[in-house]
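Note that one protein chain is taken out, while the other chains of the complex remain in position.
Now for chain A:
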Amino acid sequence: MTPEEYAQAVRDALADHPEREELLDDLDGHLAEIAAESGLPLEDRLGPPAAYADELAAAYGERPERRRGRRRGPREQAVRAHAFLMGYTPYRSLVGFLPELRPGWWVLRGYVLAMVLVSMAGDSGLAPATAADWAVAVACVLASVWFGRRRRGRLVVLLAVAANTVAGVAVFATMVAQPPSPAPDSVYMAEPAWVRNASSDGVYNIKPYAKDGTPLTDVYLYDQDGNPLTTDPERYGYTVDRSCGEPILNRYPLPLARENFSRTGPPSPSPSCADPAPSASPSAADREPTPGATPSPEATR
């Protein structure tokens, strides 16, 4: 930062000081003196201009009381923030770099305005679809660039602000309006749209039967992705019977018990605690004795 730039930043930071001119009377000469004495940049030697301005104002005397009650306007706050940030090298480089981005913005602005016009005419989309759309796009881009390269009068600045605002809002709206990617739906069986039962009651349990009408127990159900299919019996006043330990919630029929309801027993046969999983072979207790296999005492006689 040159002494002139530094002095200007201090001046900006003290824009609202009622005695600024008196206070900063020979600041330029003073800063030039300091800069001439050593090769160090002023902001390294004196700190950020905004801090320098604060120290100056503090040493000059208490700021008049009316300043404390008064709220700073947004423009004044922006000026102060800018002066403060100019004390930092990354911000200064950014500010120095921004003008180089201007031609790119002109092109984008023209294109976005063209797409806004095309959308208003009926077609919607992010890219020109017809030859007419292309013509509008090229014309708008050329106009935007020509407009950007003009010297700035007051009217031109106002038009530029309006065009930039429209284009900025359109860019933002386009980004926001992108269709959301479909989120994976969780399988929720309590009110499934695809499971219909004859009554209007919801589905809270499933009773599978074999082809010959035999009730099946311990049937595990999964959806097409391998996620367990579960119901929500609590919604219907039932609780899962946990007397045999934590049950597996996608093994049907669920062992349900209805709270405060003793008219009927559990609505589904409970699997026995001793046999939580279907066994591959029947146990010895279940096997019917086969009369022919075992020789009877009478037969041997």
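Keep in mind that, in the parts below, a contact is a pair of C-beta atoms (placed from the backbone, for glycine too) under 8 Å apart; a residue touches a chain by one contact, two chains touch by 3 or more; residues count from 1.
Everything below uses one rule, namely that contacts and distances are computed from a predicted model.
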item	value
Candidate names "Na+/H+ antiporter subunit A", "PadR family transcriptional regulator", "Succinate dehydrogenase cytochrome b556 subunit" or "ATP synthase subunit a"; UniProt protein name, chain not shown	"PadR family transcriptional regulator"
Identified contact with the non-displayed chain, of A:G61, A:P74 or A:P90	A:G61
Among A:H30, A:R102 or A:R149, the residue in touch with the chain that has been omitted	A:H30
Where the missing chain touches chain A, by residue	19, 22-23, 25-30, 32-34, 36-37, 45-46, 52-53, 55-61
